[in-house]
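Notes to accompany the following structure.
Only one protein chain is missing; all other protein chains are in place.
Right, subunit A next:
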């Protein structure tokens, strides 16, 4: 699933900003279908990866039905395949899913859903629905965008998971087909649009060093969790750097010199 932290301008809705308040429903539906179908099809990669990691057909399908957030699903099957215990594996997947809470926060104001509908709508609060919904100019357009993206993606993601898991059994040794590269490639594709500034790049770099350095010494699953500390670490160092810069300015050096 093409997950992004911020709603990108190219989220299948390039004309959303220009269309103004009178954006026709059909245009919203077209945006939503574009994202829903393209990303929904990548459930196939998940089904294959999951089966290749040793999960049963039922386990793969239950995951897509109930977890339904791509990065967490790939992370979980990867951690289980690497021999991690179920708790560290689930923790890694859960940490990746936390960002959906922040999407929900922004969507909730925009969609203004009745309380009774929220537990149902919650399952669809993921990167893609957020990316399509946030740029919509009106509440009506936002609701249509959210519903059509969610429905298309949920249906396709689950169908292609099933197809992928079935296909993997027919393929035999999935590694011979290079399918063990699908998981990391998905992560890389999700990561790339997030690397917007030095902060993100530094965080990614520190996380890679941590995980590769700790891999030989810590039990399976733990290195990925520890590498999450790269995020607070980089924020802390950045905060300190900023503080130092401000001090130099206050101390009377020419403005801008400390930057």
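Everything that follows uses one rule, which is that contacts are C-beta pairs under 8 Å (C-beta built on N, C-alpha and C of every residue); 3 or more make two chains touch, one makes a residue touch a chain; residues count from 1.
In this section, contacts and distances are computed from a predicted model.
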Which of "Spermidine/putrescine import ATP-binding protein PotA", "AzlD domain-containing protein", "mannan endo-1,4-beta-mannosidase" or "Gas vesicle protein GvpS" matches, in UniProt, the chain that is not displayed: "AzlD domain-containing protein"
Option from A:29, A:132 or A:182 whose C-beta touches the chain left out: A:182
Hidden-chain contact residue, picked from the options A:51, A:131, A:148 or A:210: A:210
Touch residues of subunit A, complete complex, unshown partner: 2-3, 5-6, 38-39, 41-42, 45, 55, 59, 62-63, 66-69, 71-76, 78-80, 82-83, 85-87, 89-90, 92-109, 113, 118-119, 121-123, 125-126, 175-192, 194-195, 199-200, 203-208, 210-212, 215-216, 220, 223-224, 227-232, 234-235
